[in-house]
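All protein chains of the complex are present and in place, except for one that has been dropped.
Each chain carries a letter (A, B and C) given by its place in the written order, and its residues are counted from 1.
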Amino acid sequence: MPSYWLYIGIFLAVAVAFPIIAVSLPSLISPHKPSRRKQEVYECGIETEGDIRVQFKSQYYIYSLIFLVFDIETVFLFPWAVSLGELPLFAVVEGVIFIIILFAGLIYAMRKGALTWI
Amino acid sequence: MADLINVIESWLYNLIVGWGASQGLAQFILQVLGSVLVVILCFVIVIALIWVERKLAGRIQDRFGPNRAGPYGIFQSFADIIKIFTKEYVTPTGADKGLFNIAPVLAMASVLAIWAVFPFAINVIGADISVGVLYIVAIGSFGILAILMAGWSSNNRFALLGASRSVAMLISYEIPMVISLLIPVLLAKSMNLSAIIDAQRPWWFLIVAPIAALFFLISSMAEIGKAPFDLLEAESELVAGYHTEYSGMKFGMFYVAEFLHQYTVGALMTIFFLGGWSGPLAATWPILGVIYFFTKTFIVYLMISWIRLSLPRIRIDEMLNLNWKFLIPVSFLNLIMVAVADRVLMELDPARWIYVGVMFVLSMALLLTSLFVAGKTKPAVERVEFPPRAVAVSPQSDRSKS
Amino acid sequence: MSLGLFIFFLMVVVTVVAAVAVVTSQNLVNAAMWLMVALFGAAIAFVLLQATYIAVIQVLVYIGAIAVLIVYTIMLTRNPDEKYGPGVNKQWPIAAALSLVLFLGLAYFYYTLPQTDVLAPALSGDLNAISQLGALLVSPNAYVLPFELASILLLAALIGSIVVAWRK
Partner (left out) sequence: MIPLSWYLIFAAALFSIGLYGVLARKNIIAILMSIELMLTAININFIAFWRYSLPGQMAGQVFAVIVFAVSASEVAVGLALVISLFRRVKLIAADEINLLKW
């Protein structure tokens, strides 16, 4: 088993190294003539005004929150799914209860209107 | 001779050991060689795919597509590579330089790293780890991080808005994708990719769990961010989304990652629902398995291209509604149904074809019912009809109105 | 097994440097990115300890979900008029001293304790960790109560966060 993970480690290193090479090679041959005008922030030709990091609406937070909760849910459900074959029928019911409890949260968010894009 | 790849591998292994290296070192060198080979293969595939995609897009849209560089324009991609290699990097003022440069590398690496665990044939497997499915999902999340980094570090409103929009979409669609992936795991009782392929030897999971296959396809099309889900490149609203400020090869990395991601989704679809490398004689002739794997992947790739070239872009509210109000509830119902049906059928222990038939019929019934219910419900937002107005209005009349 | 040792020390150095960067970085987004590096280092530690499932969900949960949540919150709560300013409060020397004392004490304790100077026992070859984990989580005489309570905890967190943060 460790040899597989060593392979994954090597693969990750190679997968990071290749894009780095691909990104850094052109800087050897491509021109580099920076100027103030060229490096201005692109806003379709209009001058930028104010702070660029604008504020956001809290809907984005709600989406990522629900995503986080369901991510944790899958963390519990993957071992459950793998071991389903060796477990009594009772275990399936427990998993279903788990899903339904969290599903109630999704329905709450939906009724509250937090999922409707505005 | 049938097992060409392993023959070469053991020959190389013996060669390196013969040169005086220890066995661990020989193993290490072979693993480095293998991973470099797979990564190069990915780049070659992308170069070929870009040409195929552009030619196909041209034909579908009644154009020629690339036809100048070489016969049928097959050298177009190489011309593009030369062009992109000689372009200047422009870093906008006020950009967070570190994150700005890491983001394209991370975007590419997150797609490449998925290929570490793919089983290409019965004994040509990268890393046969026991958590293969979750590895794929986990590595995919680096791509989301790369988009956030690119959007934040560019110091550009369009980039930041595009990034946060596309991340909202990506994380939303990751929920049905992960739940759809739970179903092959549940049916195969393993997270190991080879075990999942083994479990669908006579009957593909496409037939056993058609809803999961369909939802996986839809949600991963959203994940790759191509039409009809290409909101991150809504040119009229957001310029080019999170990579507005990128130029040269840094932009190229995002572009290549997108193509490779589409091909990777094809490979995932093949592994989870289309039987992977399995096919006639593939167990005895592994080289045939490799051919089957890449053929199936290419077919799925072409199907995704076909869908994306045929459909227009949908609005972000429609897209999120589709996800939250249809895909996620139905995929949860599907998960519950598959778990219960699978366990009950396992108690009864019927013949395999009865099992598959019952699962298929149940899935179809659920899909049709949910489509029927979804068609009956009222849309959350009523569409407002605006009366048509003249395209060109004289300045006087416009000013008088306001 | 010098390779394992090398990976271990690399992991420790990267993780600790990243963790220090988390608590000292002035820019919050940079701090969040350093946090992700540190947590990825912890994932490598889990792989070295052969808890591969935990390693994978560490990456999935933290880098996939919590990073996005933190960055969104930073974007949501940025006050355009106010710069970051000094990141630490007045009592930081006391905090640093306290942390250092805690670390040195723990390290000395672990270093001298004979029970902790042991090597890992060999894993049995047919250990199907994930299947066992799933069986433990739902079997009535093991951890089924924490399993169901976790879902109620998550439900409470979900509803509570929506109540607190959501406003049209």
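The rule we apply is simple: a residue touches a chain if its C-beta (ideal position, glycine included) is under 8 Å from a C-beta of that chain, and two chains touch if they have at least 3 such contacts.
This is a predicted model, so every value here is computed, not measured.
*Asks:* Missing chain touches which shown chains?
*Replies:* Computed over the complete complex, the missing chain touches A, C.
*Asks:* Which is it among A:10, A:23 or A:69 that touches the chain not included here?
*Replies:* Spelled out, the listed residue whose C-beta touches the missing chain is A:69.
*Asks:* On chain C, what residues meet the omitted chain?
*Replies:* Contact residues on chain C toward the absent chain are 1, 4-5, 8, 12, 15-16, 19-20, 22-23, 28, 31-32, 35, 38-39, 42, 45-46, 48-51, 53-54, 57-58, 61-62, 65-66, 69-70, 73-74, 76-77, 79, 85-92, 94-96, 98-100, 102-103, 106-107, 110-111, 113, 116-121, 123-124, 127, 129, 132-133, 136-137, 142-143, 146, 150, 153-154, 156-158, 160-162, 164-165, 167.
*Asks:* So which bits of chain A touch the chain we can't see?
*Replies:* Listed in rising order, the touching residues are 58, 61, 65, 68-69, 71-72, 75-76.
We adopt the following convention: only the chains that are shown with their structure count from here on.
*Asks:* Mapping chain-to-chain touches, which pattern fits: line, ring, star, complete or other?
*Replies:* complete
*Asks:* Specify the chain with the shortest distance from its C-alpha centroid to the centroid of every protein C-alpha atom present.
*Replies:* Looking at where each chain's C-alpha mean falls, the closest to the middle is A.
*Asks:* Have a look at A-B versus B-C and report the one with more C-beta pairs in contact.
*Replies:* Looking at contacts between chains, A-B has the larger number.
*Asks:* Can you compute the centre-to-centre distance for chain B and chain C, using the mean CA position of each chain? Integer Å is fine.
*Replies:* 29
*Asks:* Could you grab the centroid distance between chain A and chain B? Build each centroid from C-alpha atoms only and quote it in angstrom.
*Replies:* Going by mean C-alpha positions, chain A sits 14 Å from chain B.
*Asks:* Give me the residue numbers in chain C that touch at least two other chains, ranges are fine.
*Replies:* In chain C, residues 3, 52-53, 57, 60, 64-65, 68, 72, 75, 130-131 touch at least two other chains, as defined above.
*Asks:* Could you pull out the residues of chain A that touch at least 2 other chains?
*Replies:* 1, 5-6, 53, 56, 60, 64, 66-67, 71, 78, 81-84, 95
*Asks:* In the complex formed with chain A, which residues of chain B make contact?
*Replies:* Against chain A, chain B makes touches at 27-28, 31-32, 34-36, 38-39, 43, 84-94, 101, 104-105, 108-109, 112-113, 115-117, 126-130, 133-135, 152, 154-158, 160-161, 164, 167-168, 171-172, 174-175, 178-179, 182, 185-186, 189-191, 239, 244-245, 248-250, 252-253, 316-317, 320-321, 324-325, 328-329, 332, 335-336, 339-340, 342-344, 346-347, 380-381.
*Asks:* If we count contacts the way the header does, which residues on chain A are in touch with chain B in the complex?
*Replies:* 1, 3-8, 10-12, 14-16, 18-20, 22-23, 25-27, 29-34, 36, 38-44, 48, 52-54, 56, 59-60, 63-64, 66-67, 70-71, 74, 77-78, 81-85, 89, 92, 95-96, 99, 103, 106, 110, 115-117
*Asks:* Which residues of chain A touch chain C in the complex?
*Replies:* Residues 1-2, 5-6, 9, 50-51, 53, 55-58, 60-62, 64-69, 71-73, 75-76, 78-84, 86-87, 90-91, 94-95, 97-98, 101-102, 104-105, 108-109, 112-114, 118 of chain A touch chain C in their complex.
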